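First comes the structure, then the notes that go with it.
The full complex has more chains than appear here; those shown keep their coordinates.
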Amino acid sequence: MRIHSDYLTVQTKQKREFINITANVRDAAEKSGIRDGLILISSLHGNSAVFINDEEAGLLQDIDEWANKIAPFSDQYHHSPRSESNAGAHLQSLLLNHQTFVSVADGKIELGPWQHVMYAELDGMRPKRVLIKVMGE
Amino acid sequence: MRIHSDYLTVQTKQKREFINITANVRDAAEKSGIRDGLILISSLHGNSAVFINDEEAGLLQDIDEWANKIAPFSDQYHHSPRSESNAGAHLQSLLLNHQTFVSVADGKIELGPWQHVMYAELDGMRPKRVLIKVMGE
């Protein structure tokens, strides 16, 4: 059994950004030398998300607007008075999930024809860490 | 360490269908010969979902209606003008998640008394692939 971990640090220029990290996942798989296994991609923060879906620009805008509608930013949260104003980003992280898995087979990551691994920065402009961990053989 | 992968192809007759795939997961576990481990069940498409919950018909209807309420189909999405009209299905895939894990112990899949592995077709009538991957020993 082989295990390989990469840590990605993301610092966005905008408060909200959707970043395609599929190449980083592919790199981790290649570096690991693992031919068959699983990759965990997991944000180490409660106000960002990692998900798999299409990367079409219009759809990413839909996801962004939908998350803001379902769990809006507001100063009406209980979390807010404690010097935090980002409860909406935390709820959106739960909505979209902060982690996902990709399979590795024959040394290649297995994604559907339209699937990409996306990092969603929900409250950015500060350094965030993402774990990419490959396990297999 | 042993690894075994099955690929399930689902083509529904209706646009929306919820299919119990627990038997397919159990079959993959048995075929693998793995006694103790984990099974990833993951859709290779961004407009379907895989989740674990009760399979009671009324509840499945509730899940279907709820998903359509929280992320409705509409021609008002940015994704839509690009010849796509299924942005709602993509958002619902994020809401319900496109993948889940089941444990294997003593050669049997471990689910709670009411839990079933469900494939949710959110925009169907075309072939969709689902990866069922068993890892363990």
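Labels for the chains are A and B, by order of writing; each one numbers its residues from 1.
The rule we apply is simple: contacts are C-beta pairs under 8 Å (C-beta built on N, C-alpha and C of every residue); 3 or more make two chains touch, one makes a residue touch a chain.
Since this is a predicted model, take the numbers as computed values, not measurements.
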{"item": "With 2 chains placed, the number the full structure-file assembly comprises", "value": "3"}
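Convention: only the chains that are shown with their structure count from here on.
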{"item": "Euclidean distance of C-alpha centroids - subunit A vs subunit B, Å", "value": "20"}
{"item": "Subunit B partner contacts - residues on subunit A that touch it in the complex", "value": "1, 36-38, 51-54, 56-59, 61-63, 66, 70, 95-97, 100-101, 103, 105, 110-115, 135-137"}
{"item": "Contacting residues of subunit B [partner subunit A, same complex]", "value": "1, 3, 5, 40, 42-46, 70-71, 77-82, 84, 87, 90-91, 93-95, 97-99, 101, 129, 131, 133, 135"}
